[in-house]
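Heads up, one of the protein chains got dropped from this complex, but the rest are sitting where they should.
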Amino acid sequence: MDVVATFRVEYTQFLNPQGDASKSLPEFARDPEALLPLYRAMVRTRLFDAKAITLQRTGNLGTFASSLGQEAIGVGVASAIREEDVLLPYYRDHAAQFLRGVTIVECLLYWGGDERGSDFSGPRRDFPNCVPIGNQVCHAVGVAYAFKLRREARVAVCIIGDGGTSKGDFYEAMNLAGVWRAPVVFVINNNQWAISAPRTIQTAAQTLAQKAIAAGIEGRQVDGNDVIAVRHVIQEAVEKARTGDGPTLIEAISYRLGDHTTADDATRYRDPDVVRQQWALEPIARLRNYLVRANAWGKEQEDRLLLESSETINQAVDAYLATPAPVTEAMFDHLYAQLPDAMREQRATALRFAPTIGERDG
Amino acid sequence: MDVVATFRVEYTQFLNPQGDASKSLPEFARDPEALLPLYRAMVRTRLFDAKAITLQRTGNLGTFASSLGQEAIGVGVASAIREEDVLLPYYRDHAAQFLRGVTIVECLLYWGGDERGSDFSGPRRDFPNCVPIGNQVCHAVGVAYAFKLRREARVAVCIIGDGGTSKGDFYEAMNLAGVWRAPVVFVINNNQWAISAPRTIQTAAQTLAQKAIAAGIEGRQVDGNDVIAVRHVIQEAVEKARTGDGPTLIEAISYRLGDHTTADDATRYRDPDVVRQQWALEPIARLRNYLVRANAWGKEQEDRLLLESSETINQAVDAYLATPAPVTEAMFDHLYAQLPDAMREQRATALRFAPTIGERDG
Amino acid sequence: MAEINLVEAVNRALAYEMAHDQSVVLLGEDIGVNGGVFRATIGLQQRFGSERVIDTPIAETAIAGAAIGMAAMGLKPIVEIQFSGFIYPAIDHIINHASRLRHRTRGRLSCPMVLRSPCGAGIHAPEHHSESPEALFAHMPGLRVIVPSSPSRAYGLLLAAIRDPDPVIFLEPTRLYRLFKQEVMDNGEALPLDVCFTLCEGNDVTLVSWGAMLHETQAAAHGLAQQGILAEVIDVATLKPLDMKTILDSVAKTGRCVIVHEAARTAGYGAEIAANLAEQGLYSLVAPVQRVTGYDVVVPLAKLEYQYMPNVDRIVSAVKTTLEAA
Partner (left out) sequence: MAEINLVEAVNRALAYEMAHDQSVVLLGEDIGVNGGVFRATIGLQQRFGSERVIDTPIAETAIAGAAIGMAAMGLKPIVEIQFSGFIYPAIDHIINHASRLRHRTRGRLSCPMVLRSPCGAGIHAPEHHSESPEALFAHMPGLRVIVPSSPSRAYGLLLAAIRDPDPVIFLEPTRLYRLFKQEVMDNGEALPLDVCFTLCEGNDVTLVSWGAMLHETQAAAHGLAQQGILAEVIDVATLKPLDMKTILDSVAKTGRCVIVHEAARTAGYGAEIAANLAEQGLYSLVAPVQRVTGYDVVVPLAKLEYQYMPNVDRIVSAVKTTLEAA
């Protein structure tokens, strides 16, 4: 038997869990100061997640999916791409969206059950959160094709969970991107759980990155709790795509430190001890340790950051809570560019019989 | 960057295109006599294909998909599996079905537009032809799971085309089979065309066998024009599955020497010269050359085989042409185990207004 | 005899049949250790093992397809699709294979499977979690389509669905999962799959509905009763095959019909019932049929979902219209 093809999957990490550089850092990370924006973004996201959960618990928000422990993925991705690139997020990507310019109020409106949250400012071309698992991967390939067709130096970047890699959409889209050499980057947030399903019941593949091999494209693994590594690997993939060298799949290994969503209770299906161990790997302390040792960060800055971030978040929460609910007719708006005459009567009926709109708790 | 995983794809061939053994043959093939049934089966299939095309051209058969040039795949597969195993074919697998016990008449009835063709004798549990690309791969995993659950030493074997490997079903099913370690073998008939789409349009992957890596299962490539190699590789995969060691993907490389179906005209999209070159690789002459050199076959046997086969086929064709068309009410039979009362009136209407049933030409 | 809610009734029916029929297997996402996101399968994996209660990868297409393969081999797979908004990747296998495997093989193979999925709005769920796709399946030849509206009917109809030799789509209204309890005898008794249930009799108007909307429909009937208007309330329960006779007999008596469903109006299943009235019940109708349905819009997010769903006022007003007519 002759060997007709061989493949390998590589793994990238710069900061080990203790926050020591395990190898020389990439250009952008040489100056610790340059890493502060990434650190601040991760901290702000974590504070936001905590706040959002409180809002849900107190009946002021709908089901919410926290990114606890996976902040480095969203921040690494968003910091590596350009304003004109297009992000196709799933429902756990507000860390990336915030850096892209989506406001906290918009994010809260969305999870509060108000479509206006997806009419976000900042990245007007970015896609809204994709809730049906995997669909966004197909959309990303179409977005990338449009860029390629128009000779625009733009890249589509989509994010999907480890569970999402079991979905046909993921494979069909990667395969299509390979054929089209489309300027797209597929990022897997491998937080090792899909609600109650551990990574092991999703696939017998030893890595998720190797799924790229099926599409004939490059697949890489990165420490998803090392924001430097994530940003670096994404940056390489994005520039590769931008210069016409095709798609890349990146598996970012992290861990879901929280429940799947506020509707979930992870203690039903996983061992709290394992979660406790995973806390030793989380991205924020890791980068903080590095910055502190590099004398780029200290208690004073930390306190100020926490204070300022909390204020920003609280102001946004007030604005969110003060936002009047959408009007009944909103459900007929934007269904079509123009509402068909055939539907005017339905709209009138809706207005006539609409119950008074519920408070935030619905 | 550390390498965290490596993979390889191997290729198997025993008989080279000239029919010389490029390496020592597997056990079952040591005695040339043992290969005669395979040779006869391939020849019979080729004669059948020619006949079926004539029937279609003369208005006595519907659209038909010939297996010209790919006979070794069906024959290799069917000769390697057991009666109690289950075959899940697509629409180009009558070579395998005939060896399984499906009759020529049944095959003609199916392509002639009569559901009774799928109520075939012989392998009562085998699936009917799958026309929607890729679906059968999912079914095969469920079939295999049933065997595993009941501790039956049976294997599900499905066949799919190279174009079918672009479909989400194919990936989802392989991935699921990997997780379940299901006793299933996935065979790709890589005839290098999907109607007018060359293999290169389907995927950027250099081999189709490597798609198994995405599912964490074994993927192998085999010369699909070498019936010995096909049977050998399938046999290994089937026994591996039977003994609980999980699924395998096998890419059998062949070539579609004919049109996609009788509804197709391949000269519209491919170079006849390339097809002519591919004739040098086809499986029947290859095995014949080997058998002749091994003094196991000669002109006399060849003539008798052609004569006998033609007679068998012609008798079957007569039986097919003599088969009365199905009755109108047949479309209500077997829709449910028992026809719901709500549908009795529809059935009566159908009987009342049915036009006289068309002749074979519909 | 215990009082249980609808999701508990589903759980009991599944448990009963798994205990009595070894060929029944469950597969879906998070149905094992986690007992399903709505807990419909809670306790079943512990009791029947992970080989019969299978936590699958996220792959609705392969889940449906694999179930077909299992069913063809004599198992009775019961698939749980986590929310009806995620049922669409399974439709290809349902319509192209499950619904026709028996037909296309002339009975040689069959597909005794059940596809369960929560459906409907009203629990402030996220996007895509509030769909009502029953009409899509009701249009597909070879299927049975069921939407239960109470714990006892959920129990009896689900048992019937599992025992049915052909594929059944079983849609469970999430809003009813815990809305109310009922005494349900866990005696393994199935309900018939070919009849509508008349929940209360009346001579003035016929109210036809199914699933969660029966709750509003019955509330409307109560309100009307106070005003001396006696409505006959029919729970369609099994949408396909449809027991039109029960509805026609009722309309022959009342002369008026209001059909209530949560799904979008256009080509919703209410249209099929109204069409049958126009064909077979025309001479009974003394007033135009009324459909009170969800609007032809995307089901809005939580803030407006109750503006989308039919409510008691709309139903009562529709009834009044039919009474004023003629």
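Think of it as A, B and C in the order they're written, each chain with its own count starting at 1.
One rule holds in what follows: a contact is a pair of C-beta atoms (placed from the backbone, for glycine too) under 8 Å apart; a residue touches a chain by one contact, two chains touch by 3 or more.
Source: prediction; values computed, not measured.
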Displayed chains contacted by the hidden chain, counting the whole assembly: A, B, C
Residue in contact with the excluded chain [from B:6, B:196 or B:315]: B:196
Option touching the unshown chain, where A:52, A:156 or A:350 are the choices: A:156
Contacting the left-out chain in the complete assembly, out of A:13, A:79, A:97 or A:175: A:175
Among C:6, C:264 or C:302, residue touching the chain not depicted: C:264
Full-complex contact with the absent chain, from A:95, A:138 or A:155: A:138
Where the unshown chain meets subunit C, residue by residue: 61, 85, 88-89, 91-92, 95-96, 99-100, 103-104, 127-128, 135-136, 138-142, 240, 242, 263-264, 266-275, 277-280, 282-283, 285, 287-291, 295-298
For subunit A, residues in touch with the removed chain: 86, 88, 115-116, 118-120, 124-125, 127-128, 132, 135, 137-147, 149, 156, 168-169, 172-173, 175-176, 179, 333-337, 340-343
Interface with the undisplayed chain - residues on subunit B: 62-63, 91, 110-115, 129, 131-134, 163-164, 166-168, 194-197, 201-203, 263-264, 268-269, 325-326, 328, 330-332, 335, 343, 346-347, 349-350, 353-355, 357-358, 362
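The definition used in the following text is that only the chains that are shown with their structure count from here on.
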Longest centre-to-centre distance from subunit C, chain (CA-based): B
For subunit A paired with subunit C, centre-to-centre distance based on mean C-alpha positions, whole Å: 36
Centroid distance [mean C-alpha coordinates] between subunit B and subunit A, Å: 44
Where subunit C touches two or more other chains, by residue: 56-57, 59, 61-62
Junction residues of subunit A - those touching two or more other chains: 166-168, 201-203
